[in-house]
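Report on one structure; see the data block that follows.
Coming up: chain A.
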Amino acid sequence: MKPEEIAVLLREQFGEKVLESKLDSLNPWSVVEPHAILEVCQFLKADNRLLFDHLELLGGVDFKDRIEVVYILYSMALRHRYTLKCRLARENPVVQTVESVWRAADWHERETYDMFGVVFRGHGDLRRILCPDDWEGYPLRKDYRFPEHYKDMPV
Partner candidate 1 sequence: MESIRTLLELMPGYRDLPEFLQETLPSFCASLVIFAFIGILVMFLVWMERKVSAHMQDRLGPMYTGGWHGWAQLIADSVKLLTKEDIVPTAADRLLFKTAPFIVFVGAFAAFVVLPFGASSIVSDLNIGILYAVAITSLSVVGIIMAGWASNNKWALYGGMRGAAQIISYEIPAAMSIMVVVMQVSSLSMQDIVNAQKGGILHWHVFRNPFSFVAFFVYFICSLAEVNRTPFDIPEAESELVAGYHTEYSGMRFAFFYMSEYTNMFVVSAIATTLFLGGWTSVFPESLLPKWAPPGPVHFVLKAIILIFVQMWLRWSLPRLRVDQLMYMCWKVMIPLSFALILGVGFLIIY
Partner candidate 2 sequence: MEFKYDGEVMTLNMGPQHPSTHGVLRLELKTDGEMVADAIPHIGYLHRCFEKHAENVEYPGVIPFTDRMDYLASMNNELGYCLAVEKLMSIQVNNRVRCIRIIMAELNRIASHLVAAGTYGNDIGSVTPFLHCFRDREKILDFFEETCGARLLYNYNWIGGLMYDLPVGLEDRIIDFLNYFEPLVDDLNHLFSYNHIFVKRTANVGILPADVAIDYGVTGPNLRGSGVKFDVRRDEPYLGYEEFDFDVCVGRGQFGPVGSCFERYIVRIYEVKESCKIVRQAIAKLTPGDVKESIPKRVKPPVGEVYMRTECPRGELGYYIVSDGGIKPYRVKVKSPCFTVMGAFREMSRGTMIADIISIIGSVDIVLGEVDR
């Protein structure tokens, strides 16, 4: 399916929960409301015309005024790709987990939590994966400053 048709399907199904879309870019994407992401993902996986069974990438991007969580989905059965984005506030980024839709999201969401501080509601085991468990701060944010002390020892 072409990205335009996928965007049309999404609009039909979810209406205003799909905010904006950019279809002429190299990587066509749509922005979805954070509280609706789980049902959109369930629809994308289950619908017979879409069948997005492979979660390729789940990551975060830190813009100055918001944190975006990017979901790049691919369909092995039908060979098409689409991207979803969720825009979250920087102070308290919370979004629902899609672990129940694709089990691959488990570790990818842990990494996004580790690097950006995005809390995925409903995740079974949300803890740091790459940094040590007692690390302070979220390294990939643009305003991250390397800590001066670690447990009262100067670094």
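Criterion: a contact is a pair of C-beta atoms (placed from the backbone, for glycine too) under 8 Å apart; a residue touches a chain by one contact, two chains touch by 3 or more; residues count from 1.
On how the list was made: all candidates are chains of the complex that A comes from, given by their letters.
Fair warning: this is a prediction, and the values are worked out from it, not measured in the lab.
Within this complex, the numbered candidate that touches chain A among 1 or 2 is 2. Residues 25-27, 29, 53-57, 59, 61-62, 70, 72, 76, 79, 81, 83, 102-104, 106-108, 111, 115, 128-132, 139-140 of chain A touch candidate 2 in their complex.
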